[in-house]
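With one protein chain removed, the remaining protein chains of the complex are shown where they sit.
Chain IDs A, B and C follow the sequence of writing; residue 1 opens each chain.
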Amino acid sequence: MDPWRTAIADSRDGQIRIRGYDVPSLMTGRTFTDTIFLLHQGRLPNPTERALLDAILTGVADHGSGAPSCATARLALSGNRQSVSSAVAAGILAVGDDHGGAGSGCMEMIAAGVARASAESLSLDQAALAIATEARANGKRLAGFGHRVHKTDPRTAILFDLARSGGVAGNGVAFIEAMERAIATVVKPLPINIDGALAAVLHDLGFTPVFGRLVFIIGRVAGLTAEVSEELSREKPMRIRIPVEYDGVPARPLD
Amino acid sequence: MDPWRTAIADSRDGQIRIRGYDVPSLMTGRTFTDTIFLLHQGRLPNPTERALLDAILTGVADHGSGAPSCATARLALSGNRQSVSSAVAAGILAVGDDHGGAGSGCMEMIAAGVARASAESLSLDQAALAIATEARANGKRLAGFGHRVHKTDPRTAILFDLARSGGVAGNGVAFIEAMERAIATVVKPLPINIDGALAAVLHDLGFTPVFGRLVFIIGRVAGLTAEVSEELSREKPMRIRIPVEYDGVPARPLD
Amino acid sequence: MDPWRTAIADSRDGQIRIRGYDVPSLMTGRTFTDTIFLLHQGRLPNPTERALLDAILTGVADHGSGAPSCATARLALSGNRQSVSSAVAAGILAVGDDHGGAGSGCMEMIAAGVARASAESLSLDQAALAIATEARANGKRLAGFGHRVHKTDPRTAILFDLARSGGVAGNGVAFIEAMERAIATVVKPLPINIDGALAAVLHDLGFTPVFGRLVFIIGRVAGLTAEVSEELSREKPMRIRIPVEYDGVPARPLD
Partner (left out) sequence: MDPWRTAIADSRDGQIRIRGYDVPSLMTGRTFTDTIFLLHQGRLPNPTERALLDAILTGVADHGSGAPSCATARLALSGNRQSVSSAVAAGILAVGDDHGGAGSGCMEMIAAGVARASAESLSLDQAALAIATEARANGKRLAGFGHRVHKTDPRTAILFDLARSGGVAGNGVAFIEAMERAIATVVKPLPINIDGALAAVLHDLGFTPVFGRLVFIIGRVAGLTAEVSEELSREKPMRIRIPVEYDGVPARPLD
């Protein structure tokens, strides 16, 4: 039987190492965000890379108890107060395409768009216009654009300014800005939102699309643990706040 | 390295067997409830045992979408409609001491009470009176008694009648009825509820206390899958019905 | 705020009802499998429908501790023996397209094939041949066919015999048999396996494709609970049987 191979962490000789670095050494003078970057990239980040990952993780950590992830975690705890790990896990299970998952899809779109520009010898603007036009023709919604409240999402500017001033803004940022212009032309002006912004930046930092979803989970777990902790200390068990109205068949005899 | 040993199921030679029985044979003329009994007891049930397990599983399958398990499953799906297995799992994570878990604790109380009667040469009534008196003195709530609505839970009578007419009612049923009398004497009259009734019956059928929680999960998964299926076909994504009111510190500048 | 509407279960007046039927009544003379059918279809099954659902649930309940679902549940318990619900939930999370999920995809293929035959005025054999030919051209694997060990899966014959003798075999069974012939013609002979068989039968019983995955979960939870129970009573905590071999960078200093 083959063993499971791994290049991530190692503690066979009692020394714990992550990607070859001694964990006790990483614990001094390095941040948790450095460790996250190291775990996923196999190398430590430079200051700009660290600042961007910090900003992204904070940007998605918690938007309020009513989000599906937070509400799911609280409801699970309401029936099962003995297990905070169950509640946090339940919260993660609410993360999907409709909640927290747009970054991953947007990273795929960016990777495909940049590859297409290269393969078809198009400028990024030409590739973006083609993709926006096709999406409109197929009635397909493009992830990463639009915001319920803001005309421009303030978090987008923060990430792009950090990326530019640190010299790491590349094809990802350039392409999503091209998409923003293309969408304004063929549909209507829609700002790049946090999902689109983090997707562009993570692409330029060399992450694969699946990290677009994983980074949301890492950040959101910080919020979920706080939500669960508040629920446990402040509320009673069996707290069910969802009104349910039965509208099925009325009572009827069995036979 | 030691292998995992198991006495449950076997498919090494391509033939699938559960507890030594060919699965294709079990599929004809046997019910799913027989298989559940077989998986947990290592033998097939007689008609009374099967009828009792059927009644218990139906009795806990679904009490409405507002229960923590069902509401958790629906909320998880609301953010993550791509994965019905995630939603069902999230629903199970809401099962705990406060929701669906009383049967297990009640089975432990029954096992301890019956053992105490035997060890101390007490009648079941004497042991029950001692336990009820101690619980009252310690302010400890006894699982398996009391109902929000009914003076007597109709499901209790169904299970006990089935157990008695089938000749499987034993010390479990006798002891919980002794507890009901003892509680009426030292506290106030509280009917045996479904958790208490299924605990007594499962004790008499030879199940261990942990099955008191597992049987709730098996039955409730039938309901959770239906809740999730209805949510998927009838509702929109990101349906958040929990009102949340922020009451923390007001907005403040960072530095 | 809108309430959650539901047509499944109702306990507003203290009486618990499933699809309008009193739960205490369902507990007598009806089986758990009846309740599962009722929850998902809104009506009780006839004897053939019940027998088919029983056979399917038993057919998927447990194939051995090494399946991803069972092994995941056992490993989760190994670190967290305090929560059997966590372990069962973890086991369900291993159910996906590669494990237990083929029935759902196969039901979609059957529904599409039957609809195509009708829309394009083809016989089921003609539609099946077209689909098999296209799948071969696109290198697409068709779910529901082939078996590692058997030339014919004995569970398939059991389900189809039950469906035929009970008069419920319809377009679903007919189409998947047409697919078997078509695949034999354009690829090579591949028997209808349990996933294909249950998909055909569930189609003919009027279930939607998502039930193809949910029925696997319902059946497998019977096995998962037994696996978890055995793990708890028979094994020690922190039982890790997966050999892992680190093959990443060797130890290196941090700076």
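Miscellaneous remarks
As a working rule, a contact is a pair of C-beta atoms (placed from the backbone, for glycine too) under 8 Å apart; a residue touches a chain by one contact, two chains touch by 3 or more.
It should be emphasised that the depicted structure is a prediction, and the values quoted were computed from it without experimental measurement.
Taking the complete complex into account, C:Gly79 is the one of C:Gly29, C:Gly79 or C:Pro189 that touches the chain left out. Annotation: of C:Ala51, C:Ala67 or C:Val114, C:Ala67 touches the absent chain (contact as defined above).
Residues of subunit B in touch with the missing chain: 1, 3-10, 12, 15, 17, 19-22, 25-26, 30, 42, 80, 82-83, 85-86, 89, 93, 242-254. Residue-level contact of subunit C with the missing chain is found at 64-69, 71-72, 75-76, 78-83, 86-87, 89-90, 93-101, 237-238, 240-244, 246.
One chain of the complex is left out; on subunit A, the residues touching it are 1-14, 16, 18, 23-24, 26-28, 30-36, 39-40, 53-55, 57-59, 61-66, 71, 74, 84-86, 88-90, 92-93, 95-96, 148-150, 154-155, 158-159, 162, 208, 210-211, 213-214, 217-219, 221-223, 225-230, 232-235, 239, 241, 243.
One rule holds in what follows: only the chains that are shown with their structure count from here on.
No other pair of chains shares as many C-beta contacts as B-C.
At the interface between subunit A and subunit C, over half of the residue numbers appear on both sides, which makes the contact a same-residue one.
At the far end from subunit C, in terms of centres built from Cα atoms, lies A.
Here the CA centre of subunit B is 24 Å from the CA centre of subunit C.
Taking each chain's centre as the average of its CA atoms, subunit A and subunit C sit 31 Å apart.
Counting partners per residue, subunit A has 80, 82-83, 86, 89, 93, 242-244, 246 as the residues that reach two or more other chains.
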